[in-house]
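Shown here: the complex without one of its protein chains, the others still in place.
Note that the chains take the letters A, B and C in the order they are written out, and that residue 1 is the start of every chain.
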Amino acid sequence: MSLMEILIIVVPSTLLWAAPLVFTALGGIFSERSGVVNIGLEGLMVIGAFTAIVFNLTFVDTFGSLTPWLAILVAMVAGAIFSLLHAVAAITFRADHTVSGVAINLLATGLTLFLVKLIYDKGETDIISEGFNKIDIPVLKDIPIIGEIFFQNTYWTSFLAIIVAIIVWYVVFKTPFGLRLRSVGEHPMAADTMGINVTKMRYLGVIISGALGGIGGGVYAQSITSNFSHSTISGQGFMAIAAMIFGKWHPLGAMGAAIFFGFAQSISIIGSSLPFLKEIPNVYLLIAPYVLTVLALTGFIGRADAPKASGTHYIKGSR
Amino acid sequence: ACGKSDNKSETSNGGDKDTFSVAMVTDVGGVDDKSFNQSAWEGLQKFGKDNGMEKGKGGYDYVQSKSDADYATNLNTLARQDFDLVFGIGFLMQGAVDEIAKQQKDHHFAIVDSEVKEPNVASILFKEQEASFLAGVAAAMTTKSNKIGFIGGIEGAVIERFEAGFVAGVKAAKPEATVDIQYAGAFDKAELGQSIASKMYSSGADVIFHAAGGTGVGLFKEANDRKKKDPSREIWAIGVDSDQANMGPDVVLTSALKRVDNAVIDVSTKAKDGNFPGGKIALYGLAEDGVGLAPINSKAPNKSAIETAVKDWTDKIKSGSVKVPGTRAELKTFSAK
Amino acid sequence: MDFVIEMLNIRKEFGGFVANDNITLQLKKGEIHALLGENGAGKSTLMNVLFGLYQPEQGEIRVKGNPVNITNPNIANDLGIGMVHQHFMLVDTFTVTENIILGREVTTGGRIDLKKAEKEVREISERYGLAVDPQAKISDISVGMQQRVEILKTLYRGAEIVIFDEPSAVLTPQEIKELIQIMKTLIKEGKSIILITHKLKEIMEVADRCTVIRKGKGIGTVNISETNPNELASLMVGREVTFKTEKAEAKPQQDVLDVQDLVVKDPRGINIVNGLNLTVKAGEIVGIAGIDGNGQTEFIEAITGLRKAENGSIKLNGKELINHTPRKITESGVGHIPQDRHKHGLVLNFPIGENMVLQTYNKKPFSKSGVLNFKEIYKKARTLISEFDVRTPSEYTLARALSGGNQQKAIIGREIDRDPDLLIAAQPTRGLDVGAIEFIHKRLIEQRDHGKAVLLISFELDEILNVSDRIAVIYEGKIVAIVNPKETSEQELGLLMAGSNRKEAGEHSNA
Partner (left out) sequence: MLKRFNSILTPIIAVLLGIIVGTIIMVVSGYDALAAFTALWNGAFGDSYYFGEVIRQVTPYILAGLAVAFAFRVGLFNIGVEGQFLVGWLAAVWVGVAFDLPKIIHLPLAILASMAAGALWAFIPGLLKARFRVHEVIVTIMMNYVALHVSNYIIKNIITDNKDKTDMIKETATLRSDWLQSITDYSRLHWGIVIAIIGCIVMWFLLERTTRGFELRAVGFNQHAAHYAGMNVNKNIILSMVIAGAFAGLAGAMEGLGTFGYATVKGGFTGVGFDGIAVALLGANTSLGVFFSALLFGALKVGALNMPLEAGVPNELVDIIIALIVFFVASSYIIRVFLDRFSKKEVK
C-alpha cells in the first residue's frame, strides 16, 4: 500500500472517530472552565444518542434527508435539559461534582434503556435508514492530493466538529462571555466582586456542556452505530474527558487530542494491512491507542492544570 | 420465605403437570441483537405459538442477562420457575449451564454454540462452515477485483468455523481471489466494523462478509454509504446468522444463515415429545436445515449463475462428497474437487 | 449634606453571630476616612455590606443623601463605589487588562477589544500614577503591582468612593509610601476614600477622620488632627497598650545554622536565592527583612528541605543538611512555623489533636510498630492546647474550624514542643490581632532565652525591629546587610530592602 493510499483510508476514518469526541470534549471544557467537573459527559452522550435515534426513527418519513441534522438539534436540547440535573446538584445542592456526575452516567444508561423497552418493547432500537453519509466536500475535493486525502469520502460532521472547536476557542478566549466563564472557574469570588453572577455562569457552563455532549452522542449514534442499544455509548464520554485533559482544557488542544485518539484508533484497524505492522500480533494494535495516549501524556505533554476552582463550590461570603 | 421456597421446590420436583414450558436466557445482547439471540427467540416464539402456549410462566419466555455473572442466576431462576426446558444462548453461557445443570438435575437444559457433557443438557452446535462456504462461493462469483474481505468479531472456535468455511468457498469457486481477514475484537462495536469495512473497500475489496454480530452493523453502514455516494460502484456485503437483506437492499448480497430458530424449535419439539437429546450433541448443518444461504440479491449481476453454483455445492456438501473445513488447520489441507 | 456615603445603624449577623452591631459610618466628600479595629472587629464585614457582597439585617445606606439598596457589587459599581479587597480578587491566569475589564469588557462586534482596553488601562494608570504593564500576567507580577491592578479596577469602573481594606499589610515601606501618594492623588481628583488599616502611623499620616469599631460595635468617630496614636489604640482595644515588646539582652553562643553560598532556582530557572550567606547563633533571634519575592520563601524552603537547592551548604550544628529530606531535617532539630499555615502548617481536615503530631506520629509514644496510639496523641494534644492557650471546643475539633490565631498557636505549640535547636518562624503573626501577636512574640523570645536559635522572617518591619537581635536584609537572593535593630530605622531598612547599599541608605535616612 502506498502512503497515499494509507492516508486516504486513515484520514477520513480518523476524522469520523474524532468528531463525537471533539463535540463532547468541547462540552467538558465549558463545564470545567466554569468550575464544575463533569464526569457525566458519558451519560450526556447516552442521552444524545438515544434522543437522536428515537427522533430519527420517528420522523424520518417527515423530514427525509434533513432528519439527522434535526436529530442532533433535538439531542442537543435533550442533553442540555438532562445536564440541568448535574447543574442543580453540583451548583445549587453543593453535591460533590464527581458523585453527581457518576449519578448522571448511571441515570442516563438506566433511563434510556428503560425508555427503549417502554417505547419499542425490546432491548434496542431498529437501525436508522437516514444517517450521516459519506460525502465529498464540493470544490475542496478537487484540490490535488489534499482534496483526495481530506475532502473525499468524509463526513460533514467531522468538519462541523472542527468548525465548532474553532468557534468555541473564539468564544472562550475572545469574548466577554468566555472571559467571565473562565474567571468563574479560576476565582469565583473575584468574579463575584466584579458583578458576575457566578451561579448563572456555572449553570450556563454545565448546560452548554450538556448540549455539546448531546450533540456528541447524536453524531456518534447517527454516523457510527446507526441504532441505540446498551453498548452504543461505551466509554466515549470518558475518552472525551481524556481528550479534554490531554488538550489542557483548551478547545483546540482538545480537538487535537480527539483527532489523535481517532488516529490511533484508525491505525489499530488499518495496521494489520500495513507491511511493517503486519507481523505484529493484533493485541498490540488494539492497545496502541491507549498506550500511545499514556506515553504522549508522560512524554511531552507533562502536567496539565485544571481550572483552579474546578470541583469547588462557591458559597457567597465564605473565604 | 422458607415455607415459600419449600413450596416451590415441591412443585418443581412434582413433574406431573400437563403443559410443557420452555424458556431461554440471552447474553447481554438481548433478544433483538439481530443475531443468534434474536433468532433463538424467534424460534421459541414460533414454537410457542404453534403449540398454543402463552408468553410467561408456564408457557414460553426469556430473560436477558445484564452481565456474565447473571447467566447462572437466570438459568437457575427459570428452572426454579418450573420451565421444563431452559436454553442458554451462546458459548459464553457454557460454564453456567454446566453448573446449573448439575444442580437442577430434574430440569432439561440446552446450550447453543458450545458443549456441556451432562445427561440433562443438549448441546446445539452448527456447521457454520457450510453456510459460510456457500457465502464464499457467492462472494467469489461476485467479486470483480478478486479482493474479498472477512470481518470477524472476537476470535474463537465458532467464528473460526465461519472464517475457514468462507475462505474454502472462495478458493473453491475462484482460486485466484484473495480474502483479507480481520477481527474487530468485539461483537458489539459497529464503529470498528465500519472502520474495518472502510479500509477494506478503500483498498479494493468489493465483497465483504462479516461474522461479527453487532460489529457487522458497521459493515452495512459503510457499504450503504459508499453505494449512496457512488451508485455505479459495485459494492457488496454479506450478512450472517439471519437474513440481513433489510440492512441494505442495494448492497446485501446474501447472508450465511445459522438457523438457531430451527434448532431451538427442533430441540423443544423433541423435549416436548419426550425425546430430549440429553447428554448429546445436536449438530445442525445444511443437511439438517440448521444452516443455509439466504436468497441472493436480485440486483446481483450474475444472480442465476450464483444460484446454480450454490445449489451445486449444497448438494455436494449434503451428500458428503465435500467436507468443508471448520478450522484453519483443516483449511490448509482442504482442496475442492 | 456633604456626606457621599452614610451607613446608618448597620447590623450584620452570621447565623446568630453578630459581626456588625448597629454601626454608623459617614464619609465626607474628598476625605480619607480611616476605619480602625482589632482582628475580627467587623471592618471587612461592614465594607462588604457597603460593596453589596453581604446584605445587612438592619440599617440604611445612603449615597449622596439618597437611600439605596445595594444587593450586589454591580449596583455598588454603578453607585461609584469600588473596593480594594484585603485578599486580592485577581484571576492569576489572566492578564492585568483582562482582570481590570472583567465584567465591563470593551468589545467590538462581540469580541473583546484588547487593544482598546489596554489603551484605556494605560491612560488611567498614567493619570493616577499607577504604573502597571497591561499585558503582564497576574501570576508574574509583584504584590505591589497586583494591588495597583486592584485600584485600577475600581477606577476603571469610575469609582468615586474607593474602599481600601488593609492595603499596606503586604507592602514594603517604599510601596506604602507610593500608595499614600496614590491615595493623595485620588483625593485631588475628587475621590473619597475609606481606609482600613492596623497601622496607626498611616492613619495619622493620611486620614482626615477615623471611625473605631470594637467587637462589632461602633465606638465613635474622631478627627485625626485632634487625636494621637495612643488614644486611637486604646479606643480600639478598650485598654492601654504598649507598643514595644519587652526583652532582655541576647546572649549569643555558638553557630547553630550556617548557610554558605546558597543557590536556589525558581521554576523558571532563575536563581531566586543567589549565593546567600547567613549564620544564626544559639540564643539569638535573627530577623530577615526584605521585600516579598527576594528569595526569602525559597530560602526557608531550601533550609527545611521543601525545595531543592542548587548549590552551597546548609549546616546545622556543623552537620551538612543541604537537600536532605524534610523528615531528616526536622529530626536533626529544625522547627518550622510555615508562612502559609493553611497550605503547609495544618491538615485542615484533621482534628486539631492529630495535627499536633504531624511530624511525630511515627515516634513513641504516639505509635508503636506502625500502629497509632490515639490515647497518647490526644493526651499530648490536651497538654499543648492548654499550654499554648489554643481556644478550641475540643482536641477532636477539625483544625478547619479554628480561627487563624488559634491555628497559629497550635502550630507554634507543636513546633516548640519538639524542642528544636533552630526555630524558623515565617510571618508568624500575619493577620493576627494584638493579643495573639504579643503571645507569639513572647514565645519566640522565650525560645531564644532557652538557648535556641531563632530565624524570623516577616514583612512587618515593626515586628522585625521589635523582636530581632540582629536584622539581615535580603535583596535579590542575597543578604546585603546585617544591621543592629537598635542602630537602624525603618527608613534605612526600607532603602536597604529596595537595593540601596548601606552607605546610601544611611545618608538617605539621615537626610
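Assume a contact is a pair of C-beta atoms (placed from the backbone, for glycine too) under 8 Å apart; a residue touches a chain by one contact, two chains touch by 3 or more.
Remember, predicted model here, so these are calculated numbers, not experimental data.
Contacts of the undrawn chain with the visible chains, over the full complex, involve A, B, C.
From the options B:49, B:66 or B:144, the residue with contact to the chain not on display is B:66.
Across the entire complex, the residue among A:221, A:245 or A:309 in touch with the chain not shown is A:245.
The omitted chain makes contact with just one of the residues B:74, B:132, B:242 or B:268: B:74. Interface note for the absent chain: among C:42, C:345, C:477 or C:494, the touching residue is C:345. Between the chain not shown and the residues C:204, C:237, C:250 or C:372, the one that touches is C:372. One chain of the complex is left out; on subunit A, the residues touching it are 85, 89, 92-96, 98-100, 102-107, 109-111, 113-114, 117-118, 231, 234-235, 238-239, 241-242, 245-246, 281-283, 286-287, 289-291, 293-294, 297-298, 302-304. Residues 1-2, 4-5, 8-9, 57, 61, 63-64, 66-70, 72-74, 76-78, 80-81, 91-92, 94-95, 99, 103, 153-157, 160, 185-188 of subunit B touch the missing chain (whole complex, contact as defined above). Along subunit C, the points of touch with the absent chain fall at residues 304, 306, 325-331, 336, 338, 343-350, 354, 358-359, 361-362, 367, 370-372.
Rule of thumb we're sticking to: only the chains that are shown with their structure count from here on.
The minimum number of touch steps linking subunit B to subunit C comes to 2.
Legend note: the chain whose CA centroid lies nearest the centroid of all displayed protein CA atoms is A. Comparing mean CA positions across the assembly, the chain most remote from subunit C is B. One simple way to say how far apart two chains are is to compare their mean CA positions; for subunit B and subunit C this gives 76 Å. Separating the CA-averaged centres of subunit A and subunit B is a span of 35 Å. Distance from the subunit A centre to the subunit C centre is 45 Å, each centre being the mean of its Cα atoms.
Interface residues of subunit B, counted against subunit A in their complex, comprise 28-33, 64, 180, 182-183, 185, 188-192, 194-196, 198-199, 202-203, 214, 217-218, 220-221, 225-226, 228-229, 247. Taken together, the subunit A residues at the contact with subunit C in this complex read 170, 174-176, 179-180, 182-183, 186-187, 189-196, 308, 316-317, 319.
Of all the residues in subunit A, the ones that touch subunit B in their complex are 1, 5, 8-9, 12-13, 16-17, 122-124, 127, 131, 133-136, 153, 220, 224-227, 229-231, 234, 265-266, 269-270, 272-273, 282, 286.
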